[in-house]
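With one protein chain held back, the other chains of the complex are shown just where they sit.
Naming follows writing order (A, B and C), and every chain is counted from residue 1.
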Amino acid sequence: MTTGRLEAFSDGVFAIAITLLVIELRPPEVDRGSELAGALWDLWPNYAAYLVSFLVIGVIWLNHHRVFQQVVEVDGPLLVLNLGLLLWVAFIPFPTVVVAHYLGDGGAAARTAMALYGGVILAAAITFSGIFAWVTHDDRLLHRLPPPSVRRATRVRFTIGIAVYAVALGLSWVSAPLALAVHFAMALYYAFDQATVPADPTAEVTDG
Amino acid sequence: MTTGRLEAFSDGVFAIAITLLVIELRPPEVDRGSELAGALWDLWPNYAAYLVSFLVIGVIWLNHHRVFQQVVEVDGPLLVLNLGLLLWVAFIPFPTVVVAHYLGDGGAAARTAMALYGGVILAAAITFSGIFAWVTHDDRLLHRLPPPSVRRATRVRFTIGIAVYAVALGLSWVSAPLALAVHFAMALYYAFDQATVPADPTAEVTDG
Amino acid sequence: MTTGRLEAFSDGVFAIAITLLVIELRPPEVDRGSELAGALWDLWPNYAAYLVSFLVIGVIWLNHHRVFQQVVEVDGPLLVLNLGLLLWVAFIPFPTVVVAHYLGDGGAAARTAMALYGGVILAAAITFSGIFAWVTHDDRLLHRLPPPSVRRATRVRFTIGIAVYAVALGLSWVSAPLALAVHFAMALYYAFDQATVPADPTAEVTDG
Partner (left out) sequence: MTTGRLEAFSDGVFAIAITLLVIELRPPEVDRGSELAGALWDLWPNYAAYLVSFLVIGVIWLNHHRVFQQVVEVDGPLLVLNLGLLLWVAFIPFPTVVVAHYLGDGGAAARTAMALYGGVILAAAITFSGIFAWVTHDDRLLHRLPPPSVRRATRVRFTIGIAVYAVALGLSWVSAPLALAVHFAMALYYAFDQATVPADPTAEVTDG
């Protein structure tokens, strides 16, 4: 298995999961035409859930490439770990639609829905950290390991990320919108972090 | 991140969004078999919406390649801008189905549906212009900028496009079918424009 | 636009359309567990429609590659023609589900459904012939045209194909199952034709 094939398959799953999010959005049924605008506004939990999940999957895709562009060899455990990540990513549309369905209710259902959502994102984040830990645990898969300081910094970053997702999960039982806002902020942060940090110089060896 | 990977992921989203359009089309329920032909004709707003959105996404795909075949380096802001474009493109099936659902009603609902549709297309067009502005704002991403006259001409073309989409958005409140017809005409125009204009000579450097 | 990118995007649409066919298949609702087997058998029109459409799209994919592996340059009209083909292919799931829904009724609805199906397949076949006619009308896109005898034979083959699809369309008003059987036979024929005819020797120049 070459990295290219693993990435192509993973990209397929990312692209489909990110695009499937929208098919949960159904046209609202209204009797009088003048009510459609209001009915469309009332779908705001759907738009919010769509936007956050789109960013979340988009950021996982960005980070996936960031890691895999340094991987020159794919072994069995990495295949299984990657399949585990895809399992969670492909699952994201379900908690997304549950949140979209119940976020507007505000009460216990919204908090339960957000807890499901937060749990799935946390599971994806932990699996992703597992991928990073595996590919950097010796120099067999990368051929040239990033310097220890970079690896340490990245692990700290992953750990902080997991901690924040765990906090977001806990926040679900306090306030569903707040928990969703934390997920949104995290995704935005990672997206812009990708946007400002220069490409990892160690990546260039295998890039092409 | 290489251009190839960005394009492959974007192509995946384009291909899925363009193909998902049809799953909103449901077989009409009729009691007597002789009524099916009529019921299938009554779905004309669905066919119209499908056709226009198919062309719109197809043209965005064509233009996306036209721009990205000249891009030799992908930086962070370009990644985020491209993710923004994909967000709008992946969202297009929703306004499409809202239009398909309400266009036949003719009244206020049809106009509201078209305004939603026009707004999303306008947002996609503005994001696309942002991508073009970013990749041509200096020679870092293209390595060889198109001559100033070509860049100016393309920017004028983008600005006119955005203006027409804004007009189509305004027309939604006047006549929904007319607004949809403008979107159809725009997509046809861009498709045939791609079909007659020779490939940009500056593209050839990075083409291969 | 390189052939590779056109093919990758087209393959994406083919793969999605062929895979989306199954999501129209819904689990039957039964009250008593012992009735499920019977209810699953009663879905035979769905399985038949799924199988035929799967083969039809699969064969279009095979033929698409057969033609495009000889194409070394993509021009504007080819892009637009290819987008037209994808429009019909991505649309196939709709007539498929209409046929699946009404084939079991046997009467006028089944015939109307098959006429819709036959019309879409015929339109796809005509568009495909248009692609072949365009890429072989001079040596600009292929760089090395197949010998006149091969081109003539292929055109005759396309014309016969279109004639058979037209006959199948006409047969829809006589017998819906018979018309579907003709589509099935055509798809099987093309699949095995691909399987026995050796790869076109002229293809090898651009193959790799």
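Observations on the structure shown:
Definition applied: a contact is a pair of C-beta atoms (placed from the backbone, for glycine too) under 8 Å apart; a residue touches a chain by one contact, two chains touch by 3 or more.
Since we're looking at a predicted model, the values are computed, not measured.
Counting contacts over the entire complex, the absent chain touches A, C.
Mapped onto chain C, the interface with the missing chain covers residues 7-8, 11-12, 14-16, 18-23, 25-27, 30, 32-34, 36-37, 40, 50-51, 54-55, 58, 61-62, 65-66, 69, 191-192, 194-197, 199, 207-208.
Contact between chain A and the absent chain runs through residues 1-2, 5, 8-9, 12-13, 16-17, 20, 23, 75-77, 79-80, 83, 86-87, 90-91, 93-94, 97-98, 100-102, 105, 107-113, 116.
Everything below uses one rule, namely that only the chains that are shown with their structure count from here on.
By the document's definition of touch, chain A and chain B have no common neighbour.
Fitting chain B to chain C on CA positions gives a rotation angle of 90°, reported to the nearest 5. Distances between chain centres, each the mean of the C-alpha atoms, put A farthest from chain C. Per-chain Cα centroids separate chain B from chain C by 26 Å. If each chain is reduced to the centroid of its CA atoms, chain A and chain C end up 36 Å from each other. The set of chain A residues touching two or more other chains is empty.
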